[in-house]
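Pasting a structure here, questions to come.
For this depiction, one protein chain was excluded, whereas all remaining protein chains were kept in their positions.
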Amino acid sequence: MGNSFGSLFKISTWGESHGGGVGVVIDGCPSMLPLDETDIQRDLDRRRPGQSKITTQRDETDSAEILSGVFEGKTLGTPIAILVRNEDARPDAYEHLKNTYRPSHADFTYDAKYGVRNWQGGGRSSARETIGRVAAGAVARKLLAESTDMEVLAWVSQIHEIRADVNTETVSFDDIESQITRCPDSEASEAMVSAITEAKKAGDSLGGTITCLIRGVPAGLGTPVFDRIEADLAKGMLSLPATKGFEIGSGFSSITMKGSEHNDGFEPGEHNPVTTSNNSGGVQGGITNGSEIIFRVAFKPTATISSPQETVNDENNPVTLEAKGRHDPCVLPRAVPMVEAMALLVITDHWLRDQSVRILDQ
Amino acid sequence: MGNSFGSLFKISTWGESHGGGVGVVIDGCPSMLPLDETDIQRDLDRRRPGQSKITTQRDETDSAEILSGVFEGKTLGTPIAILVRNEDARPDAYEHLKNTYRPSHADFTYDAKYGVRNWQGGGRSSARETIGRVAAGAVARKLLAESTDMEVLAWVSQIHEIRADVNTETVSFDDIESQITRCPDSEASEAMVSAITEAKKAGDSLGGTITCLIRGVPAGLGTPVFDRIEADLAKGMLSLPATKGFEIGSGFSSITMKGSEHNDGFEPGEHNPVTTSNNSGGVQGGITNGSEIIFRVAFKPTATISSPQETVNDENNPVTLEAKGRHDPCVLPRAVPMVEAMALLVITDHWLRDQSVRILDQ
Amino acid sequence: MGNSFGSLFKISTWGESHGGGVGVVIDGCPSMLPLDETDIQRDLDRRRPGQSKITTQRDETDSAEILSGVFEGKTLGTPIAILVRNEDARPDAYEHLKNTYRPSHADFTYDAKYGVRNWQGGGRSSARETIGRVAAGAVARKLLAESTDMEVLAWVSQIHEIRADVNTETVSFDDIESQITRCPDSEASEAMVSAITEAKKAGDSLGGTITCLIRGVPAGLGTPVFDRIEADLAKGMLSLPATKGFEIGSGFSSITMKGSEHNDGFEPGEHNPVTTSNNSGGVQGGITNGSEIIFRVAFKPTATISSPQETVNDENNPVTLEAKGRHDPCVLPRAVPMVEAMALLVITDHWLRDQSVRILDQ
Partner (left out) sequence: MGNSFGSLFKISTWGESHGGGVGVVIDGCPSMLPLDETDIQRDLDRRRPGQSKITTQRDETDSAEILSGVFEGKTLGTPIAILVRNEDARPDAYEHLKNTYRPSHADFTYDAKYGVRNWQGGGRSSARETIGRVAAGAVARKLLAESTDMEVLAWVSQIHEIRADVNTETVSFDDIESQITRCPDSEASEAMVSAITEAKKAGDSLGGTITCLIRGVPAGLGTPVFDRIEADLAKGMLSLPATKGFEIGSGFSSITMKGSEHNDGFEPGEHNPVTTSNNSGGVQGGITNGSEIIFRVAFKPTATISSPQETVNDENNPVTLEAKGRHDPCVLPRAVPMVEAMALLVITDHWLRDQSVRILDQ
């Protein structure tokens, strides 16, 4: 338990940053979906290290191999296993961390829980684990594209003090990908690049927010009371490394609004009622209302920094840590496909679940 | 699916606001736990309507009956079924809502999903559904008290513009319960009472935040990668009615911190390393580190207000809605035990799960 | 865990033979299904004690109350909670069993596992627990009837040495219900009544087999590799009290056949291939092939007998047990609706699961 996500579109990820590789098994993908490695590689390339000057210089191609579940270019309805080999493994680069607990990393907690940990590069707690999620998200994306109008789009909306100004009605995948920050506001993006570069030079790191938008959502997705869409999205997002918060629609800003300001009135739409505002973020009572889903995720500044830090070793003695590894001064540009992946997985799962709800009425 | 929460301490809630009643089945509570209805009633009384001048005047005693799983005052290890009958049911009071979709309620979305809804008082989307959660949370609280040092405490930390000043080291259950707002800062509490009263008079409503603190947490709870403690907490919180956001530790404020400021250094503790700050909120890599868990939940202003609102009916025609029901101008005081319940359920589940992880090492 | 069954049509049962009652929560029943208590009562009446001279004389009406999930005669898509109160509770009748472990009952094993047990009439291990299953099965039956051509029919096919001769093509519900044994072969039924009556007089008990037939099954139900239809049926049946074996199609008799005899050839059917024999019992590779599903379940002779037995008490000392309670000399007539219920639950669950498999192809 703990390494699976979803119910009908269920994924199980496995793998450490060092060892044979990382991967995922997808159980529940409908049959007859055209699929090959290129569908997956596109998103893996968006999360891989070394893709730009503001990401870690660790260089791994992260090539996906589909091991099962696809035959003659179509899914079989059987589990889809995807493998990405670990490449740039330099375990000796971590030798100095073998007995040391890095601040705000999972070294101590893994030892506390399991009595053992793979100290080479974070092991299971490495963001490398998200490769399996991103690969599975790419399959979900293909499935949604083939059978619905839904589109999932995420972008960097803030880094440190720099906030982006983004028009959610018009922003496109290309706008986002045209910036190495994945912030579609080019002016803000430029400032972000400078801030990241400066932080890197200073041996420091930065956090920020990613905004995610889901367009073309039909009314009716989500299952009260525990599997509300926003509850599953919140779980998905907080299960990503380095995340500290989640908010949907008006989010934390709803606190200082009054009900009369906050309520989303309805007006007649073409077929169904539509809301005149979207403080709900597309979800009411845990079920989508046909508006766009919009939410934000907070990422802390990367825990790995180059300045010396006071900490303790695994014998509970104080030591000074000087980081030597290659790392991202800001994870957000590479986290965009991770956020999208988790959103895609949640939406796809609920969309499949919804197939059996109204069978008596169709 | 959708109405169960947890894996080893698993609860399944059922019930609408109008009908036979509401309840919960708890599957997985260890045997030999002393338990009777009074253990449950205490928390139910904290969430019941009519408990103070700032909550809805709907009056229901919400008396719990334990139907199974307890014998001669002890749990049997079999499912514990708990029933609370609906009492103050006045379905005719809702007749005018039969065909109308209230803004920011779940009326339209339930119809969109299921093609039918219980229009009497919200049905399944009513906060009355949380009775089952609170009852189950009370059982979890008893279990934790009997077998661990963990304590879960929540309070109202902000209502609208009024922020409380609370010392998390000293705040106690009695401090919180001494205020009808469940905000332990008496000055802020007084201001909150005024604000709520004023909003009520104006036919309006207010939102706010609840802070939750978990003390005495051992290191090692939580299961990466998807069932991280904070991921399960986020899901639990966002599954509560009216919630819009979740943040743990530094949360959204981590965005503007640098890694060198944000990292929680370690120093030698009595048996284990301890952190010198707690931006992590007690969790690193999804696993507790022995510090207190602390998180915050945003609640929107109550959707039910007394001022007239423009909306549509179930034939997609515009109508004006004038609310007539009794309701809470601010749900937060009654939501405190709900937040505690979900936290208790998450913690208890992970604590039971942890029993099988290190069997080779004990 | 352990008290839920199914994935999309998921039931959770609760309750002991003595205490507040027994019941079930059904999560996942589609909305818009016409349903009321009479739909459930019919099957409960078929399993209740005291229904004929060959069943226990314990007299309980076992009246079902639907507590939630139904509104104005239709299911809401929300959990359906069903409660049956315990009535004829005479706990003192069990006082002499308080410290004694009855042979081939679950007294010792519950104590060994939980350190405590409800010794009044079997507690959770009582067949009274199956009330929740039968009630849920009745809902599944209604759902299948409203939306498919599937029909589930079970009957007593053997008691002790007496085997029934039943034409599986023509046998009907009325044929079965016309006999108090629920064996539709009237001659065999008569002999069974005599055998049961004689066993009762002798203070002894009898076992037998129940055969279950599912008609109108579409091809395509069942999910390899673990959730094969026959695997889920086997689990369902072996989860019923007193069952010792399960076989599908040719079952154990396949052992002495050769492949050339055993294989079910195909011939062209109206729309699809049909088999010329049915040794497969309607399932190939875990998936239904459109033929009837047929399987058999072995029930041991009732463990409760009136003759004295040597056993031990909970202090591990030898004692002689003389049974005093009222009991069934043969459980099979009352077990027929239990077998049907588990079959209905399995079939319904897989039928709902199948809704999301071929969405790209429709």
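Order of writing sets the chain letters: A, B and C. Residues in each chain are counted from 1.
The criterion applied here is as follows: a contact is a pair of C-beta atoms (placed from the backbone, for glycine too) under 8 Å apart; a residue touches a chain by one contact, two chains touch by 3 or more.
Note that the coordinates shown come from a computational prediction; the quantities given were computed from them, not determined experimentally.
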| item | value |
| --- | --- |
| Among shown chains, those touching the left-out chain | A, B, C |
| Hidden-chain contact residue, picked from the options C:Gly20, C:Gly69, C:Gly137 or C:Gly249 | C:Gly249 |
| Positions on chain C where the hidden chain makes contact | 1-5, 7, 13, 101, 103-106, 108-110, 112-115, 124-125, 129, 158, 160-161, 199, 203-209, 219-228, 230-239, 241, 243-252, 254-269, 271-273, 275-276, 279-281, 283-290, 298-305, 307, 309-312, 316-318, 353-354, 357-358, 361 |
| Missing-chain contacts mapped onto chain B | 7-8, 28, 30-33, 77-78, 143, 146-147, 224, 352-353, 355-361 |
| Residues of chain A (touch criterion as defined above) contacting the omitted chain | 1-4, 7-8, 10, 12-16, 19-23, 25, 27-28, 31-32, 65-71, 74, 76-81, 83, 113-118, 123-124 |
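Definition applied: only the chains that are shown with their structure count from here on.
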| item | value |
| --- | --- |
| Longest centre-to-centre distance from chain C, chain (CA-based) | A |
| Copies chain B and chain C touch via same or different residues, half shared test | same |
| Centre-of-Cα separation between chain B and chain A, whole angstrom | 26 |
| Centre distance in Å when chain B and chain C are each reduced to the mean of their C-alpha atoms | 39 |
| Residues of chain A whose C-beta touches two or more other chains | 7, 224, 353, 357-358, 361 |
